[in-house]
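Yeah, one chain of the complex is gone here, protein chain that is, but the others are all in their spots.
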Amino acid sequence: MLTVRNVSKRFGGLAALEGVSLDVEKGHIYGLIGPNGAGKTTLFNCMTGLYGVTSGEIHLDSAPIHNRKPHHIVHQGFARTFQNIRLFANMTALENVMVGRHPRTHAGVLGAILRGPHTRAEERQIHDRSLELMDFVGLARKGRTLAGHLAYGDQRRLEIARALATEPKLLALDEPVAGMNPTERRQMADLFLRLRETGITLLLIEHDVKLVMGLCDRVAVLDYGRKIAEGAPESVQRDPAVIEAYLGGAE
Amino acid sequence: MLDGLRRHPTLVFIALGILLAVLPFLTGATLGNSWVRVLDFVLLYIILALGLNIVVGYAGLLDLGYVAFYALGAYLYAWLASPHFGIHLPFWAVLPLGAALAGLFGVLLGAPTLRLRGDYLAIVTLGFGEIIRIFMNNLDHPVNVTNGPQGINQIDPVSLGGFAFAGRHEVLGMTITGPYFYYYLFLAFTLASIFIAMRLQHSRIGRAWAAIREDEVAAAAMGINTRNVKLLAFAMGAAFGGLAGGLFASFQGFISPESFNLWESILILCMIVLGGMGHIPGVILGAILLTVLPEALRYIGDWQRAALGHVVVDPNDLRMLVFGLALVLMMIYRPAGMIPSRQRKREFAAEDGVAEQEQASLYDTKA
Partner (left out) sequence: MDIFLQQLINGLVLGSIYALVALGYTMVYGILELINFAHGEVTMIGAMVGLTVIGLIMGLAPDLPGILVVLGGVLVAIPACMLLAYSIEKVAYRPLRKAPRLAPLITAIGVSIVLQNVAMLVWGRQYISFPRILPEGQYELLGAHISYLQIFIVVLSLSVMASLWFLVQRTRLGRAMRATAQSKEVAALMGVDVDRVISATFLIGAAIAAVAGVMVSAYYGLAHYYMGFMLGLKAFSAAVLGGIGNIAGAMLGGMLLGIIEALGAGYIGDITGGFLGSHYQDVFAFFVLILVLVLRPSGLLGERVASRA
């Protein structure tokens, strides 16, 4: 589904990514782990169009998406969340999700002003679908709360709902359980599994190795901007290079 | 009391409708006919402020050259409906043209500059406003396009089926002058503008604007083509400006570059800031206050004359001073305006260091 080929990214002279290649298969939960500063978020930003790549290629279902604008990539069916939650804090939770419907709807200025039957139907559909998604992530009753006022865990959930509103086939989550307690983490893991059941492929950056190992179908490990291992969680866990770079330090 | 009003919205609407319908006569009878003109200007400024509010309030783009679009609309009206070129098109043909021309210029100016950070955009638009003004002042030779600083006069008044909105008419035994007719014309346009502004705000496009204002990167990550959507805001705001310009030209019958200087842009910005950016009732209140206040300030001159025998400080000189102070004080003490929208209230308390860094990187892609 997603192919990353030899992607490098330099900031000035500093290499953040060097020749990274990944293959994410449809229907998988794919984990991306690595120590702080390993280049995980940089890779995410390259994939989702926030950064251009210095060299290499990224394809989504064989369509090239490297160096494309973020909105274009979302249209292709690739949505994301942010490590440092980036909600529209002063809009309500529901409005946030409704914004996510943008790429899948069409009403323009004229439609907005005239608000004909077509636009009204679309607005209703936006509204209803957004409520469904809020419900799906477990925020059914929080629609009218300002996004910035939600509890931390709810904000993470809302970001996922907002990303889901764009109808992604691939959803990239940047440390979605960071700062959560074990109960919340379990709920999130459950949400991820439910997402996979709906046919969405997940790409997960995570620090919580246990969660990644328990949840992911496949895992890649980044260190200093290079991929040092990739494979099934159990095999990666036993990889000496990984233990050296990451697990060894952590345990 | 308020609750009662809320339970009977139709009653409120009817009462408001009646009030708006008789307002010029009420004003003319109590404050004098000159105040009917003030009333007309209030409506004109509401249209302008609503337009700028789309750009600044909804989309969060600081446009300091807004008056340039106002000028474009006014000059287009003057060119197409005055003896200057000997063309006399009817107002219903010229007004949309003016709005369209202004909108087009909005896109032309916005396209290269909207990728810049907010404060740069402010200065570029300000420069654009000055360029337009310099051209207005100097394009009287070798071909007389704008008639230079003298401006263009004898602009056709709005007329409907041979009924000109200028001069005196006998209606139902009453003598009614131009400003009364224009009041109703402007009122119609103002109500339409309010309607459009409200519809836009609560639409897919309006949400996209708000999203961009809140966090441009996140907006792009939601599949919003930030550049186009910002351009749209710019064009819409400019079109409002162009429309108001046309109305102004026909109402005054005379325009000159003097009417379109930077301070006019700032005045309109003040209206939005004062009332509450992004919030339609706030913007309307701001426009009313800042149009009426200077007129009321004239009385200070009368008081001075009465009390001291002569005018010590010309109230006209005080006007801008008061506006400047108001801008500073509002930003420091009530940055969200007098009637803020619930969204803006917190926005002005927020900080966004990381946001901006990533926003900068948004334009890093080699698309």
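Here the chain labels run A and B in written order, and each chain numbers its own residues starting at 1.
Here is the rule we go by: a contact is a pair of C-beta atoms (placed from the backbone, for glycine too) under 8 Å apart; a residue touches a chain by one contact, two chains touch by 3 or more.
For clarity, every value in this text was computed on a predicted model and none was experimentally measured.
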**Report entry** Among shown chains, those touching the left-out chain
**Finding:** B
Query - Candidates B:Pro83, B:Gly167, B:Pro281 or B:Gly324 - the one touching the absent chain - result: B:Gly324
Report summary line: Touch with the missing chain holds, among B:Val22, B:Ile87, B:Leu116 or B:Ala188, for B:Leu116
Report summary line: Residue list for subunit B contacting the dropped chain reads 60, 62, 64, 112-113, 116-120, 122-124, 126-128, 130-131, 134-135, 137-138, 141-143, 262-263, 266, 269, 273, 313, 317-318, 320-321, 323-328, 331-332, 335, 347-348, 350-353, 356-357, 359-361, 363-364
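Simple rule for what comes next: only the chains that are shown with their structure count from here on.
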Report summary line: Between the Cα centroids of subunit A and subunit B the separation in whole angstrom comes to 42
Query raised in the report: Which positions of subunit B touch subunit A when the two form their complex?
Result: 195-196, 199-200, 203-208, 210-211, 214-215, 217-226, 232, 236, 342-347, 350, 354-355, 358, 361-362, 364-367
Query raised in the report: In the complex of these two chains, what residues of subunit A are touching subunit B?
Result: 45, 48-52, 67-71, 74-75, 79-80, 82, 84, 86-91, 95, 98-109, 111-113, 115, 119, 122-123, 126, 146, 148, 162-163, 165-166
